[in-house]
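Scroll down for the structure; my scribbles are underneath it.
Note that this is a trimmed complex: some chains were dropped, and none of the rest were shifted.
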Amino acid sequence: MIQDTQRFQPFTQQPISVMSEAGEWSAPFDLTLSGALLRGLYRDMLGARLLDERYSKLQRMGKTSFIAASSGHEAAQVGAGKALRPGHDWLFPYYRDTAMVMALGLPGKDVLAQAMATRADSSKGRQMPGHPGSRALNIFTVASAIASHIPPAVGAALSMKLRATGQVTVTSFGDGATSEGDFHAAINLAGVQGAPIVFVCQNNRYAISVDFRKQSATDTVAEKASAYGMPGYYVDGMDVVACYLVMKEVVERARQGLGPALVEMLVYRYGAHSSADDDSRYRPREEVDAWLARDPIDRMRRFLIKQGLWSDAEDADVRQDINDSLNQAVRDIEAAGPVPTAWMFDDVFAEPTPHLLEQRDSLREDGS
Amino acid sequence: MAIQTIVQTVARTLGEEMQRDDRVVVLGEDVGKRGGVFLATEALFDSYGPDRVIDTPLSEGAIIGAAIGMAAHGLRPVAEIQFADYIFPGIDQLFSQAAKLRYRSGGAFSAPMVVRMPAGGGVKGGHHHSQNPETHFVHTPGLKVVYPSTPSDTKGLLLSAIRDDDPVVFMEPKRLYRAIKEDVPDGDYTVPIGQAKVRREGDDVVLISYGASAADTLKAADALANQGISATLIDLRSLLPWDKTTVLGAVARVGRVVLVSEAPLTGNFMSEVAATICEEVLDSLEAPPLRVTGFDVPYPYAQERHYTTNPNRILKTVQKVLDY
């Protein structure tokens, strides 16, 4: 599918897009993606959106304590997630990447299990909600500290290069993350070493309440790539096909040993920063509405329908399926029951040290 | 006097001091329009605008570093670190620059600044929204460290911290942000840095704590009182310098002591207090000084109520000390 020639130019003034808002193909090259793949992109976006809605509901019901929803970022995340080889490439995501990890293959159930922290959570209830991970899928478990996963992502890519494994690393983060020192230290190292890694910045122009204009003196994140000797792509993050195609191109280029890239996807966060936030304090309602009108899922649906690849009836069926399986997932997760207190002392080290065993026993004794 | 919570007290005290002293500026992530994620800088942006209430880029190194330069240049910056857990990307600025500036320059330069940070767990925040990094600060010469547990002490110590001529790490017990309301003195109310508060006098055991653990300890003391056991309750409030005189006096008199602090056990600040107690008043001890602390594991999510210094754990430990 990826052609020999490079389709996309770095450092464009306008975001790269391949379909209009109305859902018309608008790229200067032909659409060669299969119908199955295009339908899959849509279905994954929809699945993530519906999961988000369910997850929010669970949060309001007190069944999980927190959500940082991916709504509005689905095109960017699904485009990126689908560009990787599942179980082969590695992904270092951040807390908002629900749609990305799902597109890579993580079941929605696992996302919710982590959020609900029952025994169904493969990470044993250790972290706050929104912090999934998977050994099988090489999804490096999310950590809350902004940008802190970017240096490890570069390290993994260096290991891939050193051992010529043919793998690629993708790491994803928000616009705010680009201000952290570790973003710079990491991407600089990747540039120097030509590591097989793609840096994906989902620029929703807010870091909680802080406007991108207070985050950076540049107009885009993409242009920062030149400071690291790598191409930077500025992409319409509401256009899932553009996101997918650009990602596919840079991922495969990295796989061929042609070096890292930075991809900025211009998106919008539909909800508040998280369930702990009140965005009306800092975001004008009109701005939110204008972006809601550009919903990436609606746009892709219009595109598919125009291409004869989707119908309203199918849409309803798929929604039903997804919701049914979410219902089942929540039931299973709850049925798994709470994690045991003693698990608190496991996995600090591969083998528990004497002091940890002592502390575990002391807690038992206290019975508290 | 106004009845207010700790977090309200932070915002109002900052506002009062900004009014009084135009060298005071506030900087950090989301401290502007948003008023801080906990509203600890609420309304300041509206009153003082973007020059004195500065939303910074998302970098703790930039926040603390900028505060150092502002302070050296004559301002009195109050930097907010959104969660104490996020001090680490900025800790080199605090340790390598702020803490050593006066010393390394032979007194030529100094960094009169405050670094505020909500700390401690019990709020379902998991690994990175729950930690108590005070040991790192007290072990770094050149920093002062305070950690109040009541609205009044919050005001009194915050004013002292801003007016102090050296860098002060101001830790706020986020679990108590809205849990306690209190009449807070109006006007220029200060609490000297370095003075503990004896909240209660008793003869059977001394309980020492600070921050959110002070509230747990208070509850434990109430339960003990119901059992007819009288405790001396010391809230350290300042960790560097800490009030050796008050602590040693009480322990020497009572002979039994339990030390309560939520940070992990190994290297907990209470290890320092216990070591000092043993160094200085060993012969008055009728039982070993015991510590009730967090465990040596990353701050857990699902089991956090077992991790905190809950009153249950304190009571069991007091019993051991009394039974000794």
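Each chain gets a letter, A and B, in the order it is written, and its residues are counted from 1.
Assume a residue touches a chain if its C-beta (ideal position, glycine included) is under 8 Å from a C-beta of that chain, and two chains touch if they have at least 3 such contacts.
Bear in mind that the values here come from a model prediction, so they are computed numbers and not experimental data.
A single instance of every chain kind is placed in view; the whole complex contains them as A x2, B x2.
Keep this in mind: only the chains that are shown with their structure count from here on.
Inter-chain centre distance (chain A to chain B, centres taken as mean C-alpha positions): 36 Å. Listing the residues of chain B that touch chain A in their complex gives 29-30, 32-35, 37, 55-59, 61-62, 85-86, 88-89, 124-129, 265-266, 295-298, 300-303, 306-307, 310, 312-313, 316-317.
By the touch rule above, chain A contacts chain B in their complex via residues 65-66, 117, 124-128, 131, 143-148, 176-177, 179-182, 207-211, 214-216, 276-277, 281-282, 338-339, 341, 343-345, 348, 355-356, 359, 363, 365-368.
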